[in-house]
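Partial view: only certain chains, each at its native spot in the assembly.
We call the chains A and B, going by the order they appear; numbering starts again at 1 in every chain.
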Amino acid sequence: MQLKIGIIGLGRIGAIHYNNITQQIPEAEVVMAADVRHEALPPHVQVGTAEQLISHPEVEAVIICSPTDTHADYVETCARAGKHVFCEKPLDLSLVRIRQTLSVVQQHGIKLMLGFNRRFDANFMKLRSLVTEGKIGDTHLVKITSRDPEPPSLTYLRSSGGLFMDMAIHDFDMARYIMGKEVVQVYAAAATLTGGAVAEAGDIDTAVVTLTFEDGSMAVIDNSRRAVYGYDQRLEVFGSKGMALVDNNKPDNHVYYHGSGAQSSLPLHFFMDRYTTSYLTEMQAFIKAVRGECELPVGGEDGLKAALIAVAAQQSVKENRPVAVGETAV
Amino acid sequence: MQLKIGIIGLGRIGAIHYNNITQQIPEAEVVMAADVRHEALPPHVQVGTAEQLISHPEVEAVIICSPTDTHADYVETCARAGKHVFCEKPLDLSLVRIRQTLSVVQQHGIKLMLGFNRRFDANFMKLRSLVTEGKIGDTHLVKITSRDPEPPSLTYLRSSGGLFMDMAIHDFDMARYIMGKEVVQVYAAAATLTGGAVAEAGDIDTAVVTLTFEDGSMAVIDNSRRAVYGYDQRLEVFGSKGMALVDNNKPDNHVYYHGSGAQSSLPLHFFMDRYTTSYLTEMQAFIKAVRGECELPVGGEDGLKAALIAVAAQQSVKENRPVAVGETAV
């Protein structure tokens, strides 16, 4: 039997999930969608409001791709209706609200997976497997470079929650995923160096964040909202037995040597091209987990923990001091 | 209006084309299939014999993925029925038969595209575009490395037409594609070095082929039936203004440094993983061409020309001398 799925939100990400399920995951089927953008849907997909979708008896699992400020409400409604949920990150910008929602989720025993799609990228999974296989030995440091090709719009920036909550949160999750350890302290140095929309929004665009894990090992993340050469996503992990790193993916691997230099392609520019496969693998994992065939690979707690680091990073910049994770927990 | 397509043969390659059209090419629709393996097809796809499919009034274009010895017959039947054709290579193992078929195709004015899928690989397209943009200048040499991870079965080898007609024919086409010139002479040195099924089949497994183009420029192709490290597909083009090369694709780009060396991933092992995207791009090009939105990118003549080179290569090995292309044409 196929898993019956409802999707709330058919924007950029919602459309990816819809297409992946429809075209490449025969174990599941989208039976209902809630979005004004539903003209392209085939007739057998029902359309309704988010509430109708969640309460529809046929829908077994809900994928939430609507704006961030609706996530927590929808997740709670799902939980009360006994529907499993895949929710795009972040669960909410407020730690209080995240905790409330997780409490409701736990109470009703549903499965909640957060959309940390990068955990499902082939490169990063390879690094994680080198760590779990003991090839790195005791892990001493994880280094993450995470730079966007250009800042989002002013409108987006204003409701984004800021660089740490909106963008670096993926990297905070990645640091925990690769190391398999919990972060106890955060120091963030940051600046507004690119001007433009980011400056107008009062946000930062450049940051170096040092995370300290419970055992004294560290992570260092550098973020920028504007890398003119494209979307820059690299990772390195270093430990007592070795070091492993992954580079960016490129559209092709040519090198062209001419009279005045050698040229090659830039990294894939658009996050949806860069992470095409990870979105599919992520959704396959969610569907397998809901069907009871594997553990849930990223739970609601992972969302909370990444948000706690983000909040600590914000406070660290504000007060120019290292901040303990939890110190700021509400 | 979607282009209505019939597929003859649902083996490995047929299934790829079927899935690509169904899932990722909204401009076309598979309406009929001819194969005993049709259980997995949805009910709206009709099933019948190849002849029924070709003559079915709804079918506008036919994709032929059946065994090689049926290609020429089916293409001719399609031509007479006025159906456009995408046919997997080779059209036939006999030059006489290929010429007959092309003549029928020409007589009936249908569009015939040959499945030289590698022309649609992002790496090779990039090299071709560097050539057409004049970045390489006058082209002096194209170098192709083309090695399979392991030989096919004895049964397959016995009806394959031999290394040149079965395997190197892709490389002969690639040499013409990259250079945009015609080959006038072939010298092939070859040997049977891996033993096993290839030796039993009386075939060669290792070859170095030198092609001379009409203007004196050259191609060199090296083939092996057995590269223990995987499927090795590399290309380099050299000319008066520069040189460009492409490397293999890998499942991930990690490098792992440990106490006794640095390790990275092997090339993608399986041709269907290596050329996943090229199969899709190829089919998109065929459908666009049939719909009149672009020129046919690879025609029946391209199949003939590659086969002529393959035949010359066979004769070159047999007689240990350079053989003029056309000298052997029947």
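Structural remarks
Just so it is clear, contacts are C-beta pairs under 8 Å (C-beta built on N, C-alpha and C of every residue); 3 or more make two chains touch, one makes a residue touch a chain.
If you're wondering where the values come from, they're calculated on a predicted model, not measured in any experiment.
Note on stoichiometry: the full complex in this file contains 4 copies of its one protein sequence, with 2 placed in the shown coordinates.
The definition used in the following text is that only the chains that are shown with their structure count from here on.
In whole angstrom, the spacing between the mean C-alpha positions of chain A and chain B is 40. Chain contact summary for the complex, chain A toward chain B: residues 22-24, 122-123, 125-127, 130, 135, 241-247, 249, 251-259, 265.
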